[in-house]
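Complex shown without one protein chain; remaining protein chains in place.
For reference, chains read A and B in written order, and residue numbers begin at 1 within each chain.
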């Protein structure tokens, strides 16, 4: 049997021992795990950003990978813990939307509410379910436990707003999903949703109260240094960028800001 | 034989190649190692913070894990290198207190002064014992070398002040051990030390020259957003927190600050 991959995504940062404690909990149950960090620099409590980062990475992992995501402002309250089985992988975390983008992208098959204490640590703290519940469940799953043993199947789960876009005749309205470390502005508008614009060399957008016309490129390098551009990023979402500089600073945008793409009108 | 776990804790940060060099030194000797980072974002030269972070994580690792910790302002001077064998694990690092909280928590069995050059890299730089001494010793230990081969057993080692608390009739006085990435203030006062207050719903504390009355909660979620609270954190230490915000900023505390918990007086 080959070693299973377990990935971790959280808003814990790298300074504190929290990530290591989750890994310790996994290794205590399943020592063969290949543990991969997706990111622990999610903005504290920013579920939308966690959902985006997770979904961007999951696509590339082998079938059967187990992903644990912990962005969990409601830890210790009555929010549920869930395991989502998709056509591609397993997703484990709080039922607050952090798993949803990755789940929908891979195709949801079953959702289970995690409730079987056999697969948790013996003592459950009220502040750290990542270590006490999610990591041990991931390890047991990697070890061979079948998904439906972790708890009852559920039909409803939290679906947040941030995946939806508004499509009109004159425009498509989406949101800023993420600002990456290069200052690129990543939106929730997908390649498919603007396929009609694929051949355009320019894009008119409205962002931060400003209307701008951008070069619509295939690659960052097509634009001159400091030139504004739009492109479909490597995860299939519409991005705004400034070649070798920060678009996020130039536009003064923040997460969740509205972005409007103006559709060319036949005259 | 299953793959041994070697963990690394340091103040090296993630920008520089130092952590990778330690891992390279391990893998050159023991290629099967499961290498886990606890934290490399310890404040530069802050032994107390290193000791806390290490001790918070070690509890959760399987028996036999080998922990290396390098917060080492005295590298290149005459401070000793030690290996501590506890009831639970092995701890390797400079003899300056960075191992002590984790060691005492797990139960010290033997302490050895690392001196046998067979288990070090051939060339020892005077500035980087993490790579040249600690990592290779950890790798040899994982490979099967017995602890007493690394050097003579010693009876004395550095015991810093930061584990002690002052218990009076009217108060318990401790210190701020750590400010975590969520802005939670973690003290060196343990659950056992304030067990008499377990049923209280409020706690009176003095911190940063201010006397405040805090809600004493089981979980962060019990308080309203922005409300101050006290709770026993997931590592068993008394913490001060602000639900979904930073207590460290609110109190303007820094590492090492004194905290006084006022005991209720019978009248």
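In the analysis below, contacts are C-beta pairs under 8 Å (C-beta built on N, C-alpha and C of every residue); 3 or more make two chains touch, one makes a residue touch a chain.
Fair warning: this is a prediction, and the values are worked out from it, not measured in the lab.
Within the complete assembly, B:25 is the residue of B:25, B:99 or B:141 that touches the hidden chain. Note that of B:73, B:117 or B:225, the residue touching the chain absent from this view is B:73.
Touch with the chain omitted from the figure is made, among A:14, A:68 or A:194, by A:14. Within the entire complex, the positions of chain B that touch the omitted partner chain are 12-17, 19-21, 23-25, 27-28, 31-32, 35, 44-45, 73-77, 125-128, 131-132. Although one chain is not shown, part of chain A still touches it, namely residues 2-3, 5, 7, 14, 34, 36-42, 53-54, 56-57, 60-62, 65, 180-182, 218-222, 231, 233-234, 244.
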